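Removed: one protein chain of the complex. Kept in place: all other protein chains.
Chains here go by letter, A, B and C, matching the order in which they are written, and residues are numbered from 1 within each.
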Amino acid sequence: MACLKFVQNCWSSTIAKGASLVHLGSCLTQHLLSGHDGNVLSSLKLLAARPGYLKTSLPIEKRHLNNHKAMHGGVLLSLTDTVTSLALSTQGIPAPTGVSINISCEFVRPGGTESSELIGIGEVVQRGKTLAYTRVSFYTPEPESKLVAFGSHTKHMGKNVPVTKFSEDGETELGLESHDGRKDRAKL
Amino acid sequence: MACLKFVQNCWSSTIAKGASLVHLGSCLTQHLLSGHDGNVLSSLKLLAARPGYLKTSLPIEKRHLNNHKAMHGGVLLSLTDTVTSLALSTQGIPAPTGVSINISCEFVRPGGTESSELIGIGEVVQRGKTLAYTRVSFYTPEPESKLVAFGSHTKHMGKNVPVTKFSEDGETELGLESHDGRKDRAKL
Amino acid sequence: MACLKFVQNCWSSTIAKGASLVHLGSCLTQHLLSGHDGNVLSSLKLLAARPGYLKTSLPIEKRHLNNHKAMHGGVLLSLTDTVTSLALSTQGIPAPTGVSINISCEFVRPGGTESSELIGIGEVVQRGKTLAYTRVSFYTPEPESKLVAFGSHTKHMGKNVPVTKFSEDGETELGLESHDGRKDRAKL
Partner (left out) sequence: MACLKFVQNCWSSTIAKGASLVHLGSCLTQHLLSGHDGNVLSSLKLLAARPGYLKTSLPIEKRHLNNHKAMHGGVLLSLTDTVTSLALSTQGIPAPTGVSINISCEFVRPGGTESSELIGIGEVVQRGKTLAYTRVSFYTPEPESKLVAFGSHTKHMGKNVPVTKFSEDGETELGLESHDGRKDRAKL
């Protein structure tokens, strides 16, 4: 669970940005005052995480629909951005993880209706010093698991580097090894 | 102005979906009850339209930002979807205009900060019986007009056909010609 | 092997186009007289096929290199087109299988050097009446199997329909069932 907890913290801090402005008036909600992630994806659930892999679920709400009453392409694309960015955090990189170069998405089937859920699987394909390549696939809920859409997201990582790392199954935080073998997370 | 008015009506009807649910409680706003377009892009301004061309401006608000305090990629992608779909309406096609096959976007420069504006130019590249190809480019405000991002959106048009048409400059509604030369919009 | 043989026939007929013009002069080879597939990908090997899945291998030759002496992006993109199109043939559709709407490719690692091989896995993600969505991934040879590039290809199928079908493992040709249960491949 260590990896999932780390990513959950990244996600909580992302959607919490703006929360300090809440309660300016009785009618203003965090929803209105947060950034795009909080506004659109605040209900996103992180289900499972291991290095390079993240499974999520989005309960589909009215705010996610287009004028066909189906999932808006902009929501699938926002998820493509956000789920793959969080997938980079499974490798111990705190949010924000670099800047976007390119995002694309193929829309295969209608993306579900209100009150259903949309499963998103984000994967880190390759992460080098400068560039990170990620992919995402979206499915209808299990057991049907039909592919709804798939996309890719390539990022420029800049100075965003891991501050820790996790075991292959994501269960254990291993930390970063210093040259003499001790954990040196505190030094970063 | 005829073309711009037609597209404005398409846009107003798109973001109004859900408005009938407003006022369930004194604190619930249309914002919370509308679909994705109303939730994210309700402040989008349509500046100019002629057949195959649409110019828009989005005042950048807190709800559009990511955790870098820059425009979220998901907003640029939502705009890619919506501005190109509205660009199809400049050809006399009411919203909704078909379903998305593919959307992609290249992120060239940071997309502006709060209180700035983002200019979006949507273009219809080709529209056949089944498929429509569109492009979009995003700029910082004039006179600087630096390219922020550019993308494409390919749609399957299904049964979405023009109900009217406009003069090349977009000023005049020409309607659809029937075989004997009369306007026959009413028949559609 | 039935599925693999069917796809092999599709591929042979594709690269053979132009072969009738061979021997105009003693120096002219099929290579010079064939279309793009024969010119660039004549050495492509089909390794395994089952409905919706095709595994290929390309021996990397001098004609595939760019001026870095690495695989040219244009070869990876030509493979993206061709391997995914052949993947559609695993569903019993003879070549040519529809027309391209969109092709994209992400280049993750250098694509191998001369005398190495490039493994390509093509998959049919979804095929409806009008549209087919496919994906491809390219790898270095086993056992390393590092991801070199990945891409997608969306096609408009037009009148390209299956003339037969295969068992899930690709071993057996099942043919198309007529309404009274008999095979009716001859009728198509």
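For this structure, a couple of remarks:
One rule holds for everything that comes next: a residue touches a chain if its C-beta (ideal position, glycine included) is under 8 Å from a C-beta of that chain, and two chains touch if they have at least 3 such contacts.
All of these numbers come straight from a predicted model, not from anything done at the bench.
By the touch rule given at the top, the unshown chain touches A, B, C in the complete complex.
The residue touching the chain not shown here, chosen from C:78, C:140 or C:164, is C:78. In the full complex, subunit A touches the omitted chain through residues 101-102, 104, 130-131, 154, 156. Although one chain is not shown, part of subunit C still touches it, namely residues 13-14, 17-18, 21, 26-27, 29, 31-37, 39-40, 62-68, 72-75, 77-82, 95-96, 99-107, 110.
One chain of the complex is left out; on subunit B, the residues touching it are 102, 104, 106, 108-109, 125-126, 133, 135, 147, 150, 152, 154.
Just so it is clear, only the chains that are shown with their structure count from here on.
Here the C-alpha atoms of subunit B line up with those of subunit C after a rotation of 180°, rounded in steps of 5. Taking each chain's centre as the mean of its C-alpha atoms, subunit A lies 34 Å from subunit C.
Centre to centre, using the average C-alpha position, subunit B and subunit C are separated by 38 Å. The distance from the centre of subunit A to the centre of subunit B, with each centre set as the mean of the Cα atoms, comes to 27 Å.
In subunit A, 102, 104, 106 are the positions where the chain touches two or more neighbouring chains simultaneously.
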